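Every protein chain but one is kept in place in this view of the complex.
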């Protein structure tokens, strides 16, 4: 597989075409954060509901390229049900992986590992980051 | 004489220290034009009275370096009493001489010829020009 | 003109695999311009208008010589050329100085959905503050500003017409001369955004009789950080400065001050000296080739590419009949940002997005477009490689399931 095929792996396409947890709720128990990528118009809002230290639910909506939209879907699937601390660790590890920083390979990124290929495309790192950054934002808001 | 001595010739100093025709008149039969040199703050106003095609009088006032002030004095002495056309020819010849353009050596510049040395100091050409340009302006105004 | 020879002037094209199709965002720079910048920084890097020593005199002469070159480039007079930070800054001066001081709630400003944000947002601001009404020329079904539609919105209340000369998304040439004539008939002034015209098209401000016109250096082989505002003498004369300080004043007292005449009134502080000098070199370069020759070359490349793209299934072109070297298109069901990564893999640089012109993107009812823009350094081989890449991109994304 070449870099590009690596980037557009089956699992990414699957989430792009069949997004999970998409659509926002009108529910004040969720914290929401919106992030845009000024350079290309990606625009994602993430809503998170935390209960007793557990990520009870994540919803999102927005527009963007396949990397951006699919990563929001993958993020929601990966993090729902996790302990808040674990979700944050996974997020940090994921973002480090994207930006070619050292990252703890013991952390199980689950499906999100497929975004490893993005580090070959620096101009697209933001696309794969913003949903996760918005999630981080919702947790910080709730603290 | 080196270039600098050539520039600050006796005649220039003489006019700098004993300016002729200096001080403006409150007389509507004179046309006045003010010119400034933004780069160094020279500021000269020239008044001209033309009668029957003859330069009857020239007055001026202002501040500036020795080249600027003396050239106003020399200009007034050179041009008073001349036919308007001749005064304009002298002015044009003088300005051409300053800027290293071709100029008609048959035109008698009288004392103004001493400013020949200024063309060695391009940064000072404006200083030696503005009184003469202001004079030109007064003639154009009166037409 | 021979693009194969010209290519050699552009150091960035030493990379023979690079295909640069994003000139509408910013052009590449020839060594003649880069060397000129170096010359300033290595030989006479002093301030202008201020020193009375020789080096500073040289810098001032070079700076003002660039102004004279800009005059010749668009047939303006010396005191009608203001150096600015770029086209955006230039257009903002017109809106802030002329617009805010001359418009009232009785007046109308004509703009269009085909404008770059830099030509529409300053006038939105003027409209917000003065309550002058912002009026949009309806675009025809191709997305063009036509005389016919322009007449529908022009009336005696129109005080300002602010339109582009060439659109940066659609590449259409606006019939600006006729628009200006019609506008003057009702007493309106016309501000022309020539950011995409100046690099590609002979401009004659006296012939078209525009009141203001703006363009940028970096889109026409020149440095970043320099632009030109043309304004008619009589207008500039009456307009207040927008920035204060540095070199733009005459006499300064504790509680009041007077300004220099145009253009200096609008050039507060140390200007972008190297930028202006570099822009002069860029204009020389363009003049040496002949801007008409550049226009013909670009059009040829664009027509060729459009004809080939039309043969590719799943490609939608939004402006196939454009008169200049810009193509806006998409590959069906592939988000342009995904597509552009594919092209990047083939070392083809091109834009995906809204091109700072969201209104026309919304008008087209798309999220974004891909854009290709040609210039003098592009060749038929560039087009062929690009077309090949489009085919491969289409195949790749389809097989990936898009």
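Going by the order they are written in, the chains are A, B and C; count residues from 1 in each one.
The working rule: a contact is a pair of C-beta atoms (placed from the backbone, for glycine too) under 8 Å apart; a residue touches a chain by one contact, two chains touch by 3 or more.
These numbers were taken from a predicted model, which means no experiment stands behind them.
Engineer: For the chain omitted from this view, which of the shown chains does it touch?
Structural biologist: Spelled out, the missing chain touches these shown chains: A, B, C.
Engineer: Quick one: say which of C:65, C:140, C:156 or C:270 touches the chain that got left out.
Structural biologist: That would be C:270, which touches the missing chain.
Engineer: Of the listed residues C:223, C:263, C:280 or C:325, which contacts the missing chain in the full complex?
Structural biologist: Here the residue in touch with the unshown chain is C:223.
Engineer: Identify the residue among C:25, C:289 or C:316 that touches the chain left out of the display.
Structural biologist: Among C:25, C:289 or C:316, only C:25 touches the chain that is not shown.
Engineer: Tell me where the left-out chain touches chain C, residue by residue.
Structural biologist: These residues touch the chain not displayed: 11-12, 22, 25-26, 28-29, 33-34, 37-38, 41-47, 50-56, 85-89, 91-92, 95-96, 113, 116-122, 124-125, 127, 134, 136, 216, 218, 223-226, 242-247, 249, 251-257, 268-275, 337, 340-341, 343-344, 348-353, 355-356, 358-359.
Engineer: Could I get the residues of chain A that touch the absent chain, sorted low to high?
Structural biologist: For chain A, the residues touching the absent chain are 36, 38-40, 121-124.
Engineer: Mind listing the chain B residues that contact the chain we can't see here?
Structural biologist: Against the missing chain, chain B presents residues 3-5, 7-8, 10, 13, 17, 39-42, 63-68, 121, 123-124, 127.
The rule we apply is simple: only the chains that are shown with their structure count from here on.
Engineer: Report which interface contains more C-beta contacts, comparing B-C against A-C.
Structural biologist: Of B-C and A-C, it is A-C that has more C-beta pairs in contact.
Engineer: I'd like to verify one number: the distance from the centre of chain A to the centre of chain B, where each centre is the average of its C-alpha atoms, in whole angstrom.
Structural biologist: For chain A versus chain B, the centre distance works out to 77 Å.
Engineer: Mind checking the centre-to-centre distance between chain B and chain C? Centres are C-alpha means, answer in whole Å.
Structural biologist: Whole-Å distance between the two chain centres: 45.
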